[in-house]
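Omission of a single protein chain aside, the complex is shown with its protein chains in their original locations.
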């Protein structure tokens, strides 16, 4: 175990931080799972944070002038470069601390929030660069599996079979024809100290992982699965239930990669069938049995692979 | 722009430096409660004060009162129903918002 | 204003020679410009570098079309490149070669003007253990032109090469002695 994490006891339902670094009055959709993930992540991090947002839903809903939901210092520059902006923030802090222009012992966590498009597609190069250079920062991908901000277009994190406005089903298509890009594995391949997956349905797990990500020296990546009622065609009240179901069907397994070692943080021994998850969402409504079977097989195989990775300790 | 129908928020001379927002978290001034068509109603009899509604609220709109019950702030509650959906005791019901 | 064109091969240090001449000239109070030929050439390819030296501030950024002096660092170049192109009639060619004057003039396309020759490759091999002739050829340049003072050139060498400067100075000194002027 990393020495930076040795002292961290973890949050519990009884000792949650009182602070809400993310204020109400934001413009997220009813039942937005993404803004909940953002709120919980910031709650775990506290007020000594500099936050960088990529363009996307969370940026738009949190900052329409003259209102901001950010109670911590926050900057948004563009879509694809949040990791690079954070590199600059972190480097500046380092230089200013060394030169005595910022309190040396004051801990400031630099955190990036970006969506799946801003992470897996357009921002992947900047992310890879920042991870490789070893900046001490936390990158949080809020993955709602498509470009929701622009009207639900497919991204490389859109799951197989899902309907989006640019992966519509038709005579020759059943929606998204490719498998979801495994960004946590890409992040882990950089050899960074900490990678994790999380979802707001397991809020303590999410908050603990985000906090650990901040505690480690060097880059950390947390991939958070965040239901989007608008983009998925689901009921707002079911966001948490769906996120839970994604874990229980093994569609979105929860794990950590600490210094390259995989740890499954919630083992699913009796998985529910994926169909149970798929059928509750309009984006999968068109799927035939054949595709559902393919998804089930893929999920099983991926989980097996993950188990093997975790066994190789 | 028709005369007198000016929609500008302020004069250009009043735009803050860099168009920054200098007051942290001032979105609390923006009341999202009027987005709501359903309202959560808590049955204190059933409530066990577990705080799931508070922690899972995306706004966040829930706060604990002196007795430890989590009470929704209707200024911000958009009526999504997550709280009612996840409440382990079924203590929250969504009712149609009266106009 | 005196304009010098240096011919070498990529990696042989023609640009460094040009720089050292400019540094020496500026340090002794003159004005100078040195610049490489900005090309995609890589190690081994024939390359050029340029120097202008003047008593007054230099106010042109043209390339050098009609040089006063040509400095050839590599003995094989005259056979491949027309090194005397554009050279003024009153100009001077300084060349690294072990050939006799007649053969050399033939190699230089029948150049009848001033000519200075030194077997810089031999000197460099003996003094530096490498066929890098740029500093050796500066000795020939010193002797043939007198455009910069030896002290300033040696100072520039010291600054540039640090602990390797002595060897280079020795090679340069030998070239001063062994350069033949026709």
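As written, the chain order gives the labels A, B and C, with residue 1 at the start of each chain.
As a working rule, a contact is a pair of C-beta atoms (placed from the backbone, for glycine too) under 8 Å apart; a residue touches a chain by one contact, two chains touch by 3 or more.
In this section, contacts and distances are computed from a predicted model.
> According to its UniProt record, what is the protein name of the omitted chain, chosen from "Hydrogenase formation protein HypD", "Oligopeptide transport system ATP-binding protein", "Acyl-CoA dehydrogenase" or "Pyruvate:ferredoxin oxidoreductase, alpha subunit"?
"Pyruvate:ferredoxin oxidoreductase, alpha subunit"
> Wait, the hidden chain, what does it touch out of the ones we have here?
A, B, C
> Can you say which of A:85, A:198, A:228 or A:241 touches the chain missing from this structure?
Selected residue, touching the omitted chain: A:85.
> Looking at C:4, C:22 or C:157, which residue reaches the missing chain?
Candidates C:4, C:22 or C:157; residue touching the omitted chain: C:22.
> So that we can see where the missing chain sits, which residues of chain C does it touch?
Considering the whole complex, chain C reaches the absent chain at 18-19, 22-23, 25-27, 31-36, 38, 40, 58-63, 65.
> Going by the touch rule given at the top, which residues of chain A touch the chain that is not shown?
Residues 47-50, 52, 59-60, 63-66, 68, 70-78, 80-81, 83-96, 98-99, 101-102, 106, 108, 125-126, 128-130, 132-133 of chain A touch the chain that is not shown.
> On chain B, where is the contact patch with the chain that was removed from view?
Counting over the whole complex, chain B touches the hidden chain at residues 7-15, 17-22, 24.
One rule holds in what follows: only the chains that are shown with their structure count from here on.
> How many angstrom lie between the CA centroids of chain A and chain B, rounded to a whole number?
24
> Which bits of chain B are touching chain A when the two form their complex?
These residues of chain B touch chain A: 9, 19, 21, 23-32, 35, 50-51, 55-61, 73, 75-76, 78-82, 84-86, 94.
> Taking the complex as given, what residues does chain A use to touch chain B?
Against chain B, chain A makes touches at 13, 16, 20, 22-28, 30-33, 35-36, 39-40, 62-63, 65-72, 200, 203, 235-241.
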